[in-house]
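The other protein chains are all here in position, but one chain of the complex has been omitted.
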Amino acid sequence: MIQNWMPESVSTFGGDIDSIIRLIFYIVGVWFVAVEVLIVYFAIRYRRRGPRQAAYLKGDSWREASWVLIPVAIVLVLDLGLDVAGHAAWETEKLTLPTAEYEVGVSAKQFNWEFVYPGPDGKLGTEDDVTIENELHVPVGKVVRLELSSKDVLHSFSVPNFRLRQDVVPGRVIRAWFQADKPGTYEIQCTELCGFGHYTMHGNVFVQTQQDYDNWKRDNLKPASAAGAQ
Amino acid sequence: MSAAQASAGTTMAPEVVETDSLHQIPLGKVAIWWFLASEIMVFGGLITSYLLMMFAHGGFAEQAVHVKWKLGALNTLVLLTSSMTMILALASARKKDLEKTRMFLGITVLLGLTFLVIKIFFEYIPEIGEGFTPASGMFWSFYFGMTGLHGVHVFGGIVANFCLFVYTMRKVDWSLLERRVEYAGLYWHFVDVVWIFLFPLLYLT
Amino acid sequence: MSEAVAGEHTRDESSLYVMIWGWLIFLLIAGLAIFVLPISKALAAFLIFSIAAVKAALVIRNYMHLKHEHLLIYLIVLIPLLFFFGFMMTLIPDIVYRHAMGM
Partner (left out) sequence: MSTAVAAGAHAHEHHELGFIRRYIFSTDHKVIAKQYMTASALMAILGGLAAYLIRWQLAWPETDVPGWGPFGPENYNAYITMHGTIMIFFVAMPFLLGAFGNFLIPLMVGADDMAFPRLNALSFWTLTVASTILVVSMFLPEGPAAAGWTGYAPLSANALYTGVHWGQNLWILAIAAEFASFLMGGINFLVTTLNMRAPGMSLMRMPLIVWTEVTASVLFLLSVGPLIAGAIMLFLDRTMGTGFFLPDKGGDPLLWEHLFWFFGHPEVYVVALPGFGIMLEILSVFSRKPIFGYKMIVYSTITTGILSFVVWAHHMFVSGIDPRLATPFSITTILISVPFAILVFCMTATLYGASIRFTAAMLFALGGLITFILGGVTGIFLGSASSDIYMHGTYFVVSHFHYVLFPTVFFGGFGGLYFWYPKMFGRMMNETLGKIHFWGTFIFFNCVFIPLFFAGLGGTPRRLYEFSNYEMLAHLQPLQVMATWSLIGLLIVQLPFLFNFSYSMFRGKVAEKNPWHANSLEWTLDSPPPHPNFPTPPRVYHDPYEYSVPGMSEDWLPQDQPMPVGAATAAGK
């Protein structure tokens, strides 16, 4: 039910992230409701009525302490469980880099996303690269690797629909990857305060079918140098 | 502050010993040590950052050859000696020997000043003359940042010791003087210890 | 200042202090010697910092007369050192990682 509030997940690892969020939501939800209900119940049940003396309970003996320690032990177990359950999703998204079928350089600057596509030679960092602002075009169902770098301050590359977020740190090249499994247009946010134009730093991911992508590529990814030569 | 410690230091100790052994420690001493603990974390933060940067991208050693390690060694000698004179001042204060207390405090102040003079006039100024400013490279940023902060601490210690030196000119309350010399000493030795680590870090890398 | 603490200091330790100073100077010279001697950088660094640690220990134990102090004072000194080293250790993988990623 927490799902209804979140944007649709359209990446391969989005589902894992959502399931761990759901897991935490249910575990934590039960505890939350239980404790709150208990507190409110006690508050009403044991409100002052006449000169009744309150119970003298110090919780020093193990028997009394166990009222607290047993629930706490359960909490501890659940905590460790959550850590174990959560690790897998983190591993897929952050600790592993599948072999990339497409590579795109992302260079953040105040206040734009510059997407650097490899030119005809299919390699990044060569002089025939093509730079397009705020528009990331990727084919559906392919592993896309992003090489994130920043020209000035910290930014954060976030696509909520992909459950993908990675800070962009100047002076470093940080690799991230995703594999979108549903065509469509999704929004890119900058989620690290980067100056007064922070709120304008907005882009779009166009997840296209292979066909559309190839057409788009043919029309847009001409090497700048070649264009200049003609 | 030290006066506050003194006045408070005398108050509680005798009557509360029965409660708790902690009461045997004079207030001022506990306070000074807590202060030093936070100071450890300050210099710890700087040293951590320095090591991190050094490992992250080397090139520090190439820069470090330009610092005047002989003068640094001399300064280490000066500080170590001043530490000894400081503790001797305390020792003679405990022996209620005002003459020697004053003498050792004076020597400590002079040695501290010597340290600063060497640091500023024989290291900073020539180095800046040679074009090594805080802005010229990470190593120099750290060099000036760390030694500068340390220098400020040295200066603070000199001021404290000088106040004590002046205090010994008048008729003294011995227990008060002893405590003040001890606390000023604790701080002074701490500054010395910091330098013991800064010297190899910055000069002998 | 209670009698208990004062009592420990009544005996004169001046000679000890001077002797400690002698050791400190010796260690300083030793450190410099290691610095100028042509031995491997790593070994030299290790030796120099061990010597620095010994010097610091001498100063703290004698000049700051930690050896006379209550356990509490030891705790006050050791806990920050602990955190300091923990902090440093935690940052190291970060650096290694940056090298691994060629940054």
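For reference, chains read A, B and C in written order, and residue numbers begin at 1 within each chain.
Please note the rule applied: contacts are C-beta pairs under 8 Å (C-beta built on N, C-alpha and C of every residue); 3 or more make two chains touch, one makes a residue touch a chain.
Just so it is clear, the model here is predicted, and its values are computed rather than measured.
Peer 1: For the chain that does not appear here, which of the shown chains does it touch in the whole complex?
Peer 2: Among the chains that are shown, those touched by the missing chain are A, B, C.
Peer 1: Which candidate, B:25, B:90 or B:186, sits in contact with the chain we can't see?
Peer 2: The single option touching the absent chain is B:25.
Peer 1: Need a quick check: the contact residues on subunit B for the chain that isn't drawn.
Peer 2: On the subunit B side, contact with the omitted chain comes from 1, 3-5, 7-8, 10-12, 14-16, 18-20, 22-23, 25, 27, 30-31, 34-35, 37-46, 48-49, 52-53, 56-57, 133-135, 137-138, 141, 144-145, 149.
Peer 1: Quickly run down the residues of subunit C that touch the omitted chain.
Peer 2: Considering the whole complex, subunit C reaches the absent chain at 72, 79-80, 83, 86-87, 90-91, 93-94, 96-97.
Peer 1: Provide the residue numbers of subunit A that touch the chain removed from this figure.
Peer 2: Counting only subunit A, the missing chain is touched by 2, 5-7, 16-17, 20-21, 24-25, 28-29, 31-32, 35-36, 38-40, 42-43, 46-49, 52-60, 64-65, 67-69, 71-72, 75-76, 79-80, 82-83, 86-90, 93-95, 110, 152-154, 156, 158, 160-161, 163-172, 174, 187, 189-200, 202.
Assume only the chains that are shown with their structure count from here on.
Peer 1: Suppose each chain is reduced to the average of its Cα coordinates; what separation in Å results between subunit B and subunit C?
Peer 2: One centre to the other, that is 14 Å.
Peer 1: Where in subunit B do residues touch two or more of the other chains?
Peer 2: Within subunit B, no residue touches at least two other chains.
Peer 1: Can you pull out the residues of subunit A that are in contact with at least two other chains?
Peer 2: Where subunit A is concerned, no single residue meets two or more other chains.
Peer 1: Would you pull the subunit B residues touching subunit C in the complex into a rising list?
Peer 2: Result: residues 9-10, 13-14, 17, 21-26, 29-30, 33-34, 36-38, 40-41, 44-45, 47-48, 51-52, 55-56, 61, 69, 73, 76-77, 80-81, 83-84, 86-88, 91-92, 94-95, 175, 178-179, 185-186, 189-190, 192-193, 196-197, 199-200, 204-205 of subunit B touch subunit C.
Peer 1: Could you please specify the touching residues of subunit C with respect to subunit B in the complex?
Peer 2: 1-2, 4-5, 9-10, 12-14, 17-18, 20-21, 24-25, 28, 31-32, 35, 41, 44-45, 48-49, 52, 55-56, 59-60, 62-64, 69-70, 72-73, 76-77, 79-81, 83-84, 87-88, 91-92, 94-95, 98
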